[in-house]
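With one protein chain removed, the remaining protein chains of the complex are shown where they sit.
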Amino acid sequence: MQNTREIAFTLNGEEVSHRVPVRQHLADFLRHELGLTGTHIGCEQGVCGACTIRVNGRSARSCLMLAVQADGCVVETIEGISQSGEIADLQHEFIQRNAAQCAFCTPGMLMTAADLIGGKEPVSRDAIRDHISGNYCRCTGYHAIVDAIESTLNKRLASDKSNPHHG
Amino acid sequence: MKAPLFDYVNATSLDQALGLLDQYGEEARIIAGGQSLMATLNMRLSQPQVLIDINSIQGLSGVRETRKDIRIGALTRHMELLESDIVKEHLPLIASAMPHVAHVAIRNRGTIGGSLSMADPAAELPACCVALDATFELSSRSGQRVVKARDFFSGLYTTERQDNEILTQITIPKCAPQQLHYFEEINRRQGDFAIVGLACTAAVKKGLMSSKRSLKALDVVIFGCEDKPTRLAQTCLHLIGTSIDKNTITAAKQKLEQELNPTANLEGRADTKLHLATVLLERALLSLARDIGTID
Amino acid sequence: MKFEGEHRIAAAREVVFSALNSPDALKHAIPGCERLVKVSDTEMEATVIARVGPVKAPFSGSCTLSNVIPPQSYLLTGEGKGAASMGRCKAAVNLKADGDETLLTYEFTAEVSGKLAQIGSRLVESSARKLANDFFETFSANIVGEDLKPASAKERSASLTIIWKLAAALCALLATFWYFSGA
Partner (left out) sequence: MDNQRPSDRESIIGKSVPRSALRQLVHGRGRYTDDIQLPRMLELVFVRSPLAHAKIVNINIDDALRQPGIAHIFTGADIAEICKPWNGEAAHRPNLKSAPQYPLAMEQVTWQGEPIVAILAETRAQAEDAIDHVFIDFEELPAVVDPHGALEASAPLIHPDLGTNLADEQLIEAGSPDEAFNKALHVVEADFTFGRQTGVTLEPRSVIADYNSGSRSLTVYQSHQSPFQMQDLYAQNLAIDENNVRVICPDVGGAFGVKLHIYGDEVAAVASSVLTGRPVKFVADRMESFVSDTHARDHRVKARMAVSANGRIQAFEVDDLSAVGPYGHARRFSIVEGLQTITSAAAPYKFKHYRGRTRIVYQNKNMIGMYRGVGLPIACAVGEQMVDLAAAAVHMDPLEFRRQNYIDDDMYPHTTATGIHFEQLSLHQCLTQLKALMNYDELRQEQQQQRERGIYRGIGIATFIEQTAYGSRYYGPTEARVSVQEGCTLKLEPTGKVRCLTSATEQGQGTTAGIAQIVAEELGIGVDDISVIHGDSGTTPYGGGSWASRGAAMAGEAALKAARQLQSNILEVAAALLDLAPQELTLSRSRICLKHNGQSCMELEEVAKIGHFRQDQLPADLQPEFAVTRSHVPRNDVPPYYVANGVQASYLEVDTHTGIIRLLRHWAVDDCGRILNPMIVDEQVRGGIVQGIGGALLEKCHYDLQGQMLNASMADYLVPMASEMPDIHVEHVETPTRYTQLGAKGVGEAGTIGAIGVMWCAINDALRPLGAQVKEQPFTPEVILDALKQTHQ
């Protein structure tokens, strides 16, 4: 009765194959089958944003995707983009500014914020707020999170300017 | 909560998907972006026998321009619409509605076809399609048929799509250069479904003198009030041929109150929603009037 | 939730009240009705699979009839159970003769409990209204249709089939509260 499928996908740069129950959502699969517990579950309705990951380069709610749908995809989680160093500066700013308290939202928040810090233009505080408005944080006042994202982006832009061949 | 048991087929062609639909009938559910369906499954609000995943079907997504129309594949993601230059240029109403559709991660997965098929009465895209007189292409094993958006939405989460059909393409006439539009929704948080929303398009007849400009065409659609997007045909009929001024706006608001019959929910009583709809109508008309220069 | 409705039926009040039908026919008249059994003159049980948009749920219900005053009024009480939810509704139905026609008015109250109540709020009322309205419209049309037919079944006198039809509709209504509020 338990329908399962074999899937193969790229997870944080590594090829993974696994048999999954088709009814299991991707967040549960990542957390409980693969032990990648950095992806959190806050609502299983797609509202809170705690389970945000990246699928084929775009942020996505892992509670609103079946694990079986990851077949053939490139999936990145907080563990992957932490290990690669992609958001090291953003994480540093989060720590420096205490932009995380209980930090249950933080992995999802960072996955969402990662979209913003790769750009070539400054982003207003309002636009930052809009961009992260699908990620619920109950502890902070969002202020420090906006500060951290803004500061990371500004530092990157400044370093791009001083180092024009860099990007 | 965790989803109930079901089977899953990743369809690789439209024919395969349509064949499965024929086979399973109402026991099958199509999953496109899955941004609403997955939530209903996670809440155990439905238990389909099989999910037919159409994400791998080639040729169902993308925005194309023809001489008169814009053709949008049903599998086109909200984010593609948001970023599309074609949409910005030729479908400005949709371009102004898209930032109101959910949040970035949802837009990355959610599809226009899914949103239209879901037919949430407070969603933006169904209202825009009705306002823009879009047509929907429905495919089944027995071929294709075309349904006007204005006929497609039949009620709460209910459309003219039959169990054996898939919505495959949305065709929307290009916005004429002189065409005007207005979109606004009232909600308490960005990205939420609207308490009340309004989408409208208008065209202006040029008089000999600029002050004589009048409305040649007008389509106002209210959403979030009734069980489907409400086209204010009577209200619009009343306004066409007039130039917009304080008096016509007052009269139009009265017409709206006769024409719109909102249902209460936790976001507001029926009278509150009716009031908010008149506020949006007034704002839309004032904006149009400013665009055509009849009111400063 | 409470609301009212009114339908004009092109048939005499007595005809409307005593209109006959069989449980089988009723079963076909109610969308998603899988089982419909009359357990006594005043009680009926039904199983309905409700479907609204992406939501689909089995629901089993029973209906009781009280305060029957032929040919003018009665009270229907319906109760339904689904997974982790319950529902209950009451419809006070009144028939008023208006020349050759009948004016059917109803006052409908519904209460839902459990998971249903928790998440359906955004749409419960609009769906309930729609279903009540749809039912009475279909019902009116059927009465008129039946009235024109040689009524073999009609001879089974004092049957309260119209009420059963209502009852079944109430079950369906309960069942279709299973909405997802949208995410």
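By written order: A, B and C. Residues from 1 in each chain.
One rule holds for everything that comes next: a residue touches a chain if its C-beta (ideal position, glycine included) is under 8 Å from a C-beta of that chain, and two chains touch if they have at least 3 such contacts.
Everything numeric here is computed off the predicted structure, so don't read it as measured data.
S.K.: Quick check: which displayed chains does the absent chain contact?
M.R.: Touch partners of the hidden chain, whole complex considered, are A, B, C.
S.K.: Given that one chain is not shown, which residue among B:Arg44, B:Arg71 or B:Arg150 touches it?
M.R.: From the options B:Arg44, B:Arg71 or B:Arg150, the contact with the absent chain belongs to B:Arg44.
S.K.: Spell out the interface residues on subunit C facing the chain that's missing from view.
M.R.: Interface with the chain not displayed, on the subunit C side: 83-86, 111-119, 121-122, 181-183.
S.K.: Mind pulling the subunit B residues that touch the left-out chain?
M.R.: 1-5, 39, 43-44, 186, 188-192, 195, 266-269, 272, 275-276, 279
S.K.: Contact with the hidden chain only, please: which subunit A residues?
M.R.: Counting only subunit A, the missing chain is touched by 1-2, 21, 23-24, 31-32, 36-45, 47-48, 50, 77-79, 82, 91, 94-107, 110, 125, 128-130, 132-146.
The definition used in the following text is that only the chains that are shown with their structure count from here on.
S.K.: Which chain has its C-alpha centroid at the greatest distance from the C-alpha centroid of subunit A?
M.R.: Most remote chain from subunit A, centroid-wise, comes out as C.
S.K.: For subunit A versus subunit B, what separation do you get between their C-alpha means, in angstrom?
M.R.: 30
S.K.: With chain centres defined as C-alpha means, what is the inter-centre distance between subunit B and subunit C in Å?
M.R.: 32
S.K.: Where in subunit C do residues touch two or more of the other chains?
M.R.: Within subunit C, residues 183 contact more than one other chain.
S.K.: Could you list the positions in subunit B whose residues touch two or more of the other chains?
M.R.: 35, 39, 43
S.K.: Hey, which residues of subunit A end up touching subunit B in the complex?
M.R.: The contact residues of subunit A facing subunit B are 1-3, 5, 22-25, 28, 44-46, 49, 52, 55, 58-61, 63-66, 68-69, 71, 112, 115, 130-131, 133-135.
S.K.: Subunit A touches which residues of subunit B in the complex?
M.R.: Those residues of subunit B that touch subunit A are 1-8, 10, 31, 34-35, 38-39, 41-43, 51, 53, 55, 79, 99, 102-106, 108-109, 189-191.
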